[in-house]
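With one protein chain removed, the remaining protein chains of the complex are shown where they sit.
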Amino acid sequence: MNAPNAGAACRALLRREFTLAWRRRGEMLLPLLYAVIVATLFPFALGPDNALLARISGGVLLVTVLLAMLPSLESMFRGDLEDGSLEQLLLSPQPLPLLALVRILAHWSTTALPLVVATPLLALLLRLPSNVLPVLLVALLLATPLLALLGATLSALTAGARRSAILLSLMLLPLAVPVVIFAAGAVAAAQAGLPFLAPLSWLAAALVLALALAPFACAAALRIAIEA
Amino acid sequence: MMSRSYLPHWMHLLGSPPVFYRFAGTLRPWLFWSALLLAAIGLYGGLVLAPADYQQGDAYRIIFIHVPCAWMSLFAYGCMAVAALVAMVWRVKLAEVIAMECAPVGAAFTLVTLITGSLWGKPMWGAWWTWDARLTSELVLLFLYLGVIGLDHAIEDRRRGARAASLLALVGVVNLPIVHYSVVWWNTLHQGSTVQLLGPSKIAPGMLWPLLTMALATHLYFFASVLNRTRVGLLAVEGGKEWARSIVAENAHA
Partner (left out) sequence: MSTDAARNDAALLCVRALAFARNDEPVFGPLDFTLERGETLLVEGDNGSGKTTLLRVLTGTLAASAGEIRIAGHPATHDAFAGHMVFLGHQPGMKNDLSPCENLACLAGLFGTRDGADIDSALREVDLALYADTPLRLLSAGQKKRAALARLALLPGELWLLDEPYANLDRHGIGLVNALVAAHAARGGATLLTSHGAVRFADPHARHVRLALAA
């Protein structure tokens, strides 16, 4: 018998997730489209005042990316629950938190990472000062996996619930507040020419904390969800 | 369940729904009436006897409601989190019910805190709402409560809903200090804490005793309210059982 090891299991799961994402690559574009729509609407609402746009664009882009992540997070585990794949994950001789972590990382790299990659384009539309862009990108690279970890845990909790789209936003808001504050704080500091390393370090610390805790919370939530 | 035997005997006994139902029924009127009495004394002391503030005049008197409610909004969260932990670890049905019944009461205290804070803010800051650190933290706390309540109600199965919401409440415990810290970092515009239970207090004694009386009253009211709600919740969860049916039948005849 070829005993299963955790590395092989993670690779198999990653391969499955990436193949699935590739098969449904049309769906991957939807968050991007959503972010472009929101970023285009802001100048229409505020007027084409370049100075004003430049001042608020950092915060607007952060919130846009966060909102664009929500719809895909909401349905993250629903398919697995409905087609019985979740049961197989739970029964496999692998630690569930590890599998949850792999699922979350795969989800982040297929939904949030394209958003981060597209951010320079959106920043162009919103006239973000070019010296602030690198800080915004670093902030997003720390904030989006953090939100994916938190959102996945909540998504696992709502997997068996009704009306879960609004519920997930309601539940995610308190968890997203510190993330938004530190990410936007770093961007604002960079824009004002102040040191921006402190808020970024706090984001990084929060990411490490979430990496350590969220997979376990997510696994516990999945065990509750599967009882439906 | 094997793991239940780790609980002390009296907890085991009290964890039985019919026993708790009767226990809560006996305790409830005492808690409720003493809360009402203490609230009357505290409000009289605060609104009539206490001296006016040399800076804020009579407007400050709202703190006799605002501050105890703010304390309670956190205290209720703490109670919910402890019950949620017991519910998650030992799967005690009673703890699930208590955790879920703490949430609406805590949310109500949080809402009162926000409303009185905004009433207080109007003369102080000249606006109904200011994004000050404490009010913002309270607002986030309200959303946390609403998330717990919403999740509990969105899941069909009562017990599964309660355990999912309990897990969310525990996630919130980790989150709350981070929210508070981040919000303070974000905005440090607020007068510092003026009441310290342990250690020298910076406010006048004439103001302190009504405040502490009100705090005691709100605690008693919280317990009375949670016990009352837990009784109803237990009847709903245990609806199929003999003891619950006989109580419902008794009340129907009365």
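Per-chain numbering from 1; labels A and B assigned in written order.
One rule holds for everything that comes next: a residue touches a chain if its C-beta (ideal position, glycine included) is under 8 Å from a C-beta of that chain, and two chains touch if they have at least 3 such contacts.
Bear in mind that the values here come from a model prediction, so they are computed numbers and not experimental data.
K.L.:
Which listed residue (A:Q88, A:S130 or A:S201) would be found touching the missing chain in the intact complex?
P.N.:
Touches the omitted chain: A:Q88.
K.L.:
Quickly run down the residues of chain B that touch the omitted chain.
P.N.:
Looking at chain B, the ones touching the missing chain are residues 91, 157-159, 237-238, 240-241.
K.L.:
Even though one chain is hidden, which residues of chain A still touch it in the full complex?
P.N.:
Listed in rising order, the touching residues are 1-4, 8-9, 11-13, 15-16, 19-20, 23-24, 79, 82-85, 87-94, 96, 99, 223, 226-227.
Following the convention adopted for this analysis, only the chains that are shown with their structure count from here on.
K.L.:
Which integer distance in Å separates the CA centroid of chain A from that of chain B?
P.N.:
32
K.L.:
Flag every residue of chain A that touches chain B in the complex, lowest number first.
P.N.:
153-154, 157-158, 160-164, 167, 170-171, 173-175, 177-178, 181-182, 185, 202, 206, 209, 213, 217, 220-221, 224-225, 227-228
K.L.:
Using the touch definition from the top, list the residues of chain B that touch chain A in their complex.
P.N.:
Residue list for chain B touching chain A: 88, 140-141, 143-144, 146-147, 150-151, 154-157, 160-161, 163-164, 167-168, 170-172, 174-175, 178-179, 181-183, 185-186.
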